[in-house]
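In this view, the complex is presented without one of its protein chains, the others remaining in place.
So, chain A:
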Amino acid sequence: MATQDRSSYAEGFGQVSRTVGTVFRYLLLASTLFGIAVLAILLVYVANDAVQPLTADPGWHLTFFLTLVLPTLATAGYLAATNLEALKFGSMTIGLIVVSLLFSGGVAIIFIEVLAPLVWFAYVLAFAVPTVLMIALQRRSRQLSFLTRFVVVALAFYTSLFGLPGVVPSVAALVQSAPFVPLDWVLLTLTLGLFASAPTASYAAGIRDRRTGLGVGVLALAAVAASPFIGPPVFGIGTVPSVILASVTVVPTVAFVGGTAVTREHARIGILVPLLIVGGALAGEVLVDTLGYAGPQSWVDWQFLTSDHSGTAEDAGLYPAIAGSILLMVTVAALSFPVGVGAALYLEEYAPDNRITRFIDVNISNLAGVPSVVYGLLGLGLFVTQLGRPSGTIFVGGATLALLILPIVIISSREAIRSVPDEMRQASYGMGATKWQTVKNVILPRAFPGILTGTILALGRAIGETAPLIMIGAPNVLFSFPSELSSKVSAMPLQVYSWASYFATDAFYEKAVPAGVVILVTVLLAMNSIAIVLRNRYEQET
């Protein structure tokens, strides 16, 4: 035996079979690709129906290929090989432009259809006045007891928002009854413009110094204020959309590009990517126009986005459904975020480790798996039957969807809170911090990006839900726009569903449905990409 062993050493080490392992590996690869491939084929198919690229002139394709696709691909390929950081910067910029444009659209819909700028301005002011008071009082925390400060601030908020009947009118009412009413765009500049330029200023101050920050802030505000004079004559859009576009898209994008260009010289060149895309698209458009090439007869067009539902597929649009989805999202976020984060904080930081806590633990996980139809039933029973709210409204729909995603928000927020290292807590308690101070100063700031990521992904789930909305009696089609919390609401998936069922003609199947799906998926992908970018940033920092 021993001699045999020795002789096999002399000949080499022999071979170990890896056949099974190799087969296993390719099986895994196949199962990975299967899901992705099926989804990709479906999306391509739907997109083809919706955009109908083959209906365009070959010249149209050629023009855009030469002006847009080729230069962009060439530059991106070059950057990928030589300067990955620059490519990342370029694609981030493009992403930011796309996402912020979607966002601008949503905000514009809200201000044009639902929320009068004057009302918005009144409430912003009504919040700002007591907030300033609160900060001023915080400074004097040593002279005044907590209870005094709390009472004063609570009273100030209440008076400012609702007024004391017969004694003092609320700030909100005062502003709305002012004899002289400024133009809408002035009100929006004062609110949205400030909201956009203040963070920009602090970002710039962080890079350079205070004076630069102040200068940049003033510049940003000036740009927003100038937009209503540039928007209408140059781009043919109204003054209100101009201000919104300037504060939601232009200022943040320019700030991001400028900030990155200053701090990361190496990545600067990446700006070529967005420039080539925007420039190429414009050049292509001009060329196609002058040469007379017809574009594709796409179903996803401005008309589709801005029209109401109609009995004929050609005239049908998604506008009320888009707006309904946006309003639902705002309601869902407002309801589920505070409750979910609150519950997560309690369970992670405060709850004693006993049987009740573990029982709640297990059941939250179970609730996350309950089918959405059941939540619809719950919403119907709770809000419509028990509380007697009218069925199918924004409030009932939003509350039902909020219940649906609440377990997911709680679970992901808990994960984020748990990922705050215990050393941070130790450090804080060791300094003599109370639990509340530790939560406020250390845990929440640190966990916030993670909480936000989880909430956005959960909202993405809510935006695609159909069943709960059907259960609570949301109308399948809506011809007019929902304008308050108690008006009936439809949503994008519901609209697509009704086109595919009640209006199931060939025309709807082939045109309206794919177009609706493309919009829905675009919005979902945009939301998910925000969440992913946030998560990546967060992971880099830690």
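As a convention for this text, a contact is a pair of C-beta atoms (placed from the backbone, for glycine too) under 8 Å apart; a residue touches a chain by one contact, two chains touch by 3 or more; residues count from 1.
What we mean here is this: contacts and distances are computed from a predicted model.
**Q** Any idea which of "F420H(2):quinone oxidoreductase", "Hydrogenase maturation factor HypA", "ATPase involved in chromosome partitioning" or "Phosphate ABC transporter ATP-binding protein, PhoT family" UniProt assigns to the chain that's been left out?
**A** In UniProt, the chain that is not shown appears as "Phosphate ABC transporter ATP-binding protein, PhoT family".
**Q** Quick one: which of A:Val257, A:Val442 or A:Leu457 touches the chain that's been left out?
**A** Result: among the candidates, A:Val442 touches the missing chain.
**Q** Please identify which residue in A:Glu11, A:Glu265 or A:Asp353 touches the non-displayed chain.
**A** A:Asp353
**Q** Which is it among A:Thr82, A:Gln426, A:Ser486 or A:Asn536 that touches the chain not included here?
**A** A:Gln426
**Q** Thinking of the whole complex, not just what is shown, which of A:Gly206, A:Gly342 or A:Pro371 touches the missing chain?
**A** Residue touching the absent chain, from the options given: A:Gly206.
**Q** Please identify, in ascending order, the residues of chain A that touch the omitted chain?
**A** On the chain A side, contact with the omitted chain comes from 141-142, 206, 353, 421, 423-424, 426-434, 437, 441-442, 445-446, 541-542.
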